[in-house]
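First, the structure itself, so that you have it in front of you.
Of the protein chains in this complex, all but one are displayed in their positions.
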Amino acid sequence: MLPNISVDEAKVRIAKRVAMEFKDGDVANLGIGIPSMVMDYVPKNVRVILETENGMLGMGPMAKEGEGTSDIIGAGGVRVTVLRGGSFFSSDVSFGLIRGGHIDITVLGTLQVDQEGNIANWMIPGKLIPGMGGAMDLVTGAKKVFVATLHTVKGRPKIVKRCSLPLTGKGVVNKIFTEMGVFEVTSEGLVLLEIAPDTTLDDLREHTDAEFVVKEPLETMKGVEVDG
Amino acid sequence: MLPNISVDEAKVRIAKRVAMEFKDGDVANLGIGIPSMVMDYVPKNVRVILETENGMLGMGPMAKEGEGTSDIIGAGGVRVTVLRGGSFFSSDVSFGLIRGGHIDITVLGTLQVDQEGNIANWMIPGKLIPGMGGAMDLVTGAKKVFVATLHTVKGRPKIVKRCSLPLTGKGVVNKIFTEMGVFEVTSEGLVLLEIAPDTTLDDLREHTDAEFVVKEPLETMKGVEVDG
Amino acid sequence: MGRYFKPVMSPDEAVRDIPDGATIMVGGFNVGGVPYSLIEALIRKGVKDITLIANDTLYENIGHGKLVANGQVKKVIASHIGLNKITQKLYNEGKLEVEFVPQGTFAERIRAGGFGLGGILTPTGVGTMAEEGKQLIEINGRKYILELPLRADFALIRARKADRVGNLWYWGNARNFNPLMAAAADVVIAEVDVVLGVGDINPNDVHTPGILVDRIVVDGGEYYVA
Partner (left out) sequence: MGRYFKPVMSPDEAVRDIPDGATIMVGGFNVGGVPYSLIEALIRKGVKDITLIANDTLYENIGHGKLVANGQVKKVIASHIGLNKITQKLYNEGKLEVEFVPQGTFAERIRAGGFGLGGILTPTGVGTMAEEGKQLIEINGRKYILELPLRADFALIRARKADRVGNLWYWGNARNFNPLMAAAADVVIAEVDVVLGVGDINPNDVHTPGILVDRIVVDGGEYYVA
């Protein structure tokens, strides 16, 4: 059984939990969807420097309605602001920073992620072929690659034994965060680190296609408040 | 016989002749020695943009005594000035411009140059090994590679059949300017384009180790004034 | 090329010699840093069979996205086409060739084309479809893809400021691929907001040296308002 919460509640739970992974001064690149919600839950005293792959460090909040310019946009095209101490640079420098290991954390959504740390999130053959954009570089170059995703889509598990869709990166994922728990990809395979308080191991096995081992002692997923 | 002029006069003759090769708006990188004298003879209405490989376009004259800064220097380390419209950039961009064919002309001195357009000017094994600095990139990337050199050193020809010293570049030289004449390197071999008014073909053959053919009609070396 | 001062032209004049079949680089990422006026001139001129090298194909009704929608483009080399429904449709119907390039690789390939490198080795895309048809080279036990340079006949780029000798200064992350493309095409046309006097851009802060720019177009207007 999946936790008895709405999709929006599930997304917030995931974003909150990912936010706990950041340390002061970390440099991060956040994908669209749940990853873009993470900053709302990072404590004020943890200063995270956001990178956008189109060439900015120190991305601030979205520009106010009617303000901003198309010269300063997030990777999704939205007008944003730049914080004091930020900087702009060309795309070769941006991806040099990404590929060169100068980004501490990237958080990405996904279509599929598997027990070997493979991730597939750039195309569905014959249906949807948007292109990989900067995703292949991000998963290859960032020091830590986090996947933040709902545990299932239309009842189907996102965490699979082996991705069937074309890969974005091979063996690149470090951690997976869902509303049901937190997994780590290790050389021994997938390890469940934390489990949500409203989830059982049987629930998790039911909705996870991948094989995983359970860390001893298994911890309760941090930051999750469950009613009653 | 060599022309009956002093070494200084010979150098001026060469620099003057090379200066005639420049067109308005040309971008040039000039080596040390005779090449650095060329700018003195470029007409005012021919605006040549000088590049220094340490990262500047629009190099101006040397800084005045007591002025200038070690932050703005020529490739030889001398304090220079930057002209209005100039720019500074990092070394990867500088050599990107050089390697990428964005420099119209480089003028270099040499130890040896041969009839196949090979040039050797970076080391004498066992004696002098300064290193190639930026020379290998310049001869590979500049659109035109000009050698400006005295015809002989201690009586020995500089233009040889085949360089015996380690090469700086293979088949890269376009033209050779000496006090005795102007040569072009072609796929058919070395061609004498111009001959100094105080030089005969026999003189040239005597002091040139390389084989060369003579262009018909052979022109008198431009810009050379000979007394009486 | 070879002129000290760069000619300032209208968009139509600037693109007049771009022939059918040309390979054209267009700067920009999404709506930022796109030379909109030059694109409109290409549409008016009706240039056909373009090989378009751009990070993305925008939306079907904006900027170079329109070139695709108008059927003026034969082939696209890009990292992303997801926003433009017509690019996706033509591609799925086999009517448009699309070469997908990871965005960081796209940047390096253009830089290599402009800076005289024969190629670069990147770890990006190893083990994915991005390695198909390419040479893999192993160095110290790690695999890299050998990626080859990209060049174009024309580059249409967008900057905030130019001076009369062609130096460019960009604003915000509208800079993106524009400085790279400025080095990688035979003819470089820069659309800018203002043209300043020689020396009015601090030489330490010139983003693109003027020797790379052939023609300047002053838009004078606002960028596309998203």
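Note that the chains are named A, B and C in the order they appear, and that numbering of residues resets to 1 at the start of each chain.
Please note the rule applied: a contact is a pair of C-beta atoms (placed from the backbone, for glycine too) under 8 Å apart; a residue touches a chain by one contact, two chains touch by 3 or more.
Please read all numbers here as calculations on a predicted model, not as lab measurements.
Though it is not drawn, the left-out chain touches A, B, C in the full complex. From the options B:Met132, B:Leu150 or B:Leu218, the residue with contact to the chain not on display is B:Met132.
Interface note: of B:Leu2, B:Val82 or B:Val145, the residue touching the hidden chain in the full complex is B:Val82.
Considering the full assembly, B:Leu167 is the residue among B:Val145, B:Leu167, B:Val182 or B:Ile195 that touches the omitted chain.
Touching the omitted chain from subunit B are residues 52-56, 69-73, 75-77, 79, 82, 88-92, 94-96, 98-99, 126, 128-137, 140-141, 166-171.
Residues of subunit A that touch the chain left out of view are 23-27, 47, 49, 57-58, 82, 84-89, 92-93, 95-102, 104, 140-141.
The chain not shown here touches subunit C at positions 108, 112, 116-123, 137, 139, 142, 144, 146, 148, 169-172, 175, 202, 204-205.
Everything that follows uses one rule, which is that only the chains that are shown with their structure count from here on.
Put simply, the chain farthest from subunit B by mean CA position is A. Of all the chains shown, the one with its CA centroid nearest the global CA centroid is C. A straight line joining the Cα centres of subunit B and subunit C is 36 Å long.
One finds 57 Å separating the Cα centroids of subunit A and subunit B. Of all residues in subunit C, those touching 2 or more other chains are 111, listed in ascending order. Subunit A has no residue in contact with two or more other chains.
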